[in-house]
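Only a portion of the chains appears, each positioned as in the full assembly.
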Amino acid sequence: MAVLPLGAVEQHGPHLPVSTDLVTATEAATAAAGAVAASGAASVVLLEPLAYTKSDEHAGFPGTIWLSWDTLMRVLIDVGRSLAASGITRLLFVNGHGGNSALGQVANRELRRRFGLRTFFAHVATPRDQGGVPASGAEHGLGVHGGHGETSLMLHLRPGLVRMDLAERRVPEDLLAYEQIGFGRATSFGWLSSDFGPEGHIGDPTTATAEAGKELFEHAVEQLARTLVEASRFTTPADGAGALGARDRA
Amino acid sequence: MAVLPLGAVEQHGPHLPVSTDLVTATEAATAAAGAVAASGAASVVLLEPLAYTKSDEHAGFPGTIWLSWDTLMRVLIDVGRSLAASGITRLLFVNGHGGNSALGQVANRELRRRFGLRTFFAHVATPRDQGGVPASGAEHGLGVHGGHGETSLMLHLRPGLVRMDLAERRVPEDLLAYEQIGFGRATSFGWLSSDFGPEGHIGDPTTATAEAGKELFEHAVEQLARTLVEASRFTTPADGAGALGARDRA
Amino acid sequence: MAVLPLGAVEQHGPHLPVSTDLVTATEAATAAAGAVAASGAASVVLLEPLAYTKSDEHAGFPGTIWLSWDTLMRVLIDVGRSLAASGITRLLFVNGHGGNSALGQVANRELRRRFGLRTFFAHVATPRDQGGVPASGAEHGLGVHGGHGETSLMLHLRPGLVRMDLAERRVPEDLLAYEQIGFGRATSFGWLSSDFGPEGHIGDPTTATAEAGKELFEHAVEQLARTLVEASRFTTPADGAGALGARDRA
Amino acid sequence: MAVLPLGAVEQHGPHLPVSTDLVTATEAATAAAGAVAASGAASVVLLEPLAYTKSDEHAGFPGTIWLSWDTLMRVLIDVGRSLAASGITRLLFVNGHGGNSALGQVANRELRRRFGLRTFFAHVATPRDQGGVPASGAEHGLGVHGGHGETSLMLHLRPGLVRMDLAERRVPEDLLAYEQIGFGRATSFGWLSSDFGPEGHIGDPTTATAEAGKELFEHAVEQLARTLVEASRFTTPADGAGALGARDRA
């Protein structure tokens, strides 16, 4: 089984480095893979992380380096093809950037169908709109980018890169007026970080602490380690990959 | 504001027609748009539905006509470009097929960024892995395709197309053994319907009734109508679409 | 054998709805398939129509939703792949929009070569530049969009959607000065509807009547029904699809 | 105004060289452009011909070098972009290969829309399915590839490359049994040359003569010269290219 961390290089507001998601994904995947290897519960190959991913919601902000949906899918397909040719049969994405979640689901299925890989997509922190629990109640579930959670994680992992002196609360509380539409609501909406103001973050980093980050990180690593073990033995009633003809794989 | 129903033409097990998702999306969108128009709460243009969408998880089953991720994204982008050129500023997808959810999120953002459209993505029935409540407890949240919910909806909307005599329970209860991975769990997995057996459905249609379908449908229409009204007045603190240069839209 | 109606959603001048070609293609294909099924002369599967197709000549007019040549070809290829995987061996396009004709020929061959399908491309009304007879002599063969023929068809099929009070004659008679170049002449030219003025139609809808439309429609259905029967038994001296290796299909 | 000959490199049966269509298109375009230049009737730039085009119907026959629909369209778009950037405003394709006709129509419009070029598509010999008159009655309109007409043209233009000793009649007369479907009939069909047998030609080259070829060639050149003059002054009631916004050109 292979584990591929998905990072991002993108603006995270004035207080966080552009490598935030790359750091969290790589650190969490490394720790989880290490724990699993140490326990002997599964055999895992930790791949080099993808640094540049789908950060189109931050396009136009200095420091954001984004791949289009098309480019990233092609990268993931090429990686999947290569892994299958190398004898890998299971692949777990460990994702640090919420903007990759949707395309990651698409890749999950594409790699299953075309290369027969058993694929899994896990988050360092499950995004709010994927059923995740908000990291901080004071953000009302609106801290989706550079808020309490991510800032805490970075205070734990890379305190030297965090500028708490520049951290400001940017919680779009007006969104609470909607019942159907919103982060984690039944109806999603297409947003850009510039829809929320010029700073680029959405959330409240001012409450972040290294202690909270440590707790979040350790919880994430523990969940990922459990996921790794489950993924190594996960089966379905049938293995449908073999049922497809070449045309269906095209 | 425009409303675009997203259907599918794909196998739904031996008991349901291939047009199931097209029927439910079109019927629900039509009813909701009609209700909103009747109330005068918002001005809505109901677009022709997309019949063929991303049904790659059912590739190889007779009756499934599927577009690749690449093709469907191009279709959605072309539609978005056309709508923007026609003066439309808001677009709500009403989706009847769970397999479209992930790519729909990608399109949501792409159309927002490239064309400045305010975009929204709603489900006739929120999929389990998007936080939706299972339609039937007896399916243990595993009724994701052709199960109690969809079969009930079709018994209500197109009873003549349902073959209850062919309906059989196909609930992959073994999945309950996993804690991290599964439908609606923190870690998703890439699945094909052939991973669950040769019939193609995943769930328990045997408990379906027209009454349950009527209730599900009326609830969906009510939610969609509310969503339409919200979407017509939805704003964010800033309108970031105008902040992007031409290069970022590319 | 499968039948795929190709419609369009595009401006048709101030007097016709944007769904004109979708209506005519769907109605004609449905009637022809019904007649053939009733006669038992051939076994036919009527597919969901493609509503959005190649309407690039009307790009920029409100109400036009167009797919690029690239997108539409990918859609047709995906549909062809799916049909072949479902056991379908023959496919007839029933086309209501002249702007699809050329790409349809390309698809005809591509699906034959790649998937071995026997493919056929028929028009509800053969376009002037494909050898078709003009629907009205008073248009001098220049009524190619929203003129006498299409307006008559819609007066027959959807009279409530036709605004004859807005119908105006827009026949580009200056084109008659050319002998080599023109609609249906030896040399074709690349045109946009905006090359002919701001209204968007090209022809004379003022002479249209429901009676003429009924006659056109019944003739079209009769021709299509004959075509369906012929297509179900059409053969060539050899079946070259089997002679191709995998590389040639790529 | 620019003139672009479209040739082909493809099998033409055992008796004709693979360069047949390249020779006829280049010779005819050169002669016509020369005649027009000599008369001073129009200012023409004769471009280097495209040797390799869309010969997918002959894929798998030795000697055929074919571009896919996708590749050829991209070539034509790149050429159109370059011409527009060079100050060219009108472009006439002179086509020697019937298999290019459909895609050429697509390109005609694409280059008009995207680059504002006035585009025209002419044939050395109008194909039967574009309203052309058959070159020989004895072929019953079925001599579409390597038959009487093309062989005669080559006997006139490149007699040393024609092997009349290998010429054999291959007229698929069974096609005459169909009324709706066929070459030049109302309904076209997707064909490969291997659908008609292993030799690769479709028609009767045995009746070809250099005299008939001379007559065909001179007629073609005369028609093309007239077309060039017409194309140099061709206008429509409006010039719609300027009416499009950047988004519609995309």
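Observations on the model:
Letters A, B, C and D mark the chains as written, and numbering starts fresh at 1 in each.
The criterion applied here is as follows: a contact is a pair of C-beta atoms (placed from the backbone, for glycine too) under 8 Å apart; a residue touches a chain by one contact, two chains touch by 3 or more.
For clarity, every value in this text was computed on a predicted model and none was experimentally measured.
Here 4 identical chains are displayed in place, and the whole complex they belong to in this file is assembled from 6 copies in total.
Heads up, the rule we're going with is that only the chains that are shown with their structure count from here on.
Chain centres computed from CA atoms place A at the largest separation from subunit D. Subunit A and subunit C, compared by their mean Cα positions, are separated by 46 Å.
Here the CA centre of subunit A is 53 Å from the CA centre of subunit D. Averaged Cα coordinates give subunit B a centre that lies 30 Å from the centre of subunit C. Shared interface positions of subunit D, i.e. residues touching 2 or more other chains, are given as 245, 248. Contact residues of subunit B toward subunit A in the complex are 56-57, 59-60, 69-70, 73, 92, 99, 101-113, 117-123, 126, 130-132, 172, 174-175, 178-181, 184, 186-198, 223, 226-227, 230-231, 234-241, 243-245, 248. On subunit B, the positions that touch subunit C within their shared complex are 7, 9, 19, 22, 47-52, 59-68, 70-71, 74-75, 78-79, 82-83, 85-87.
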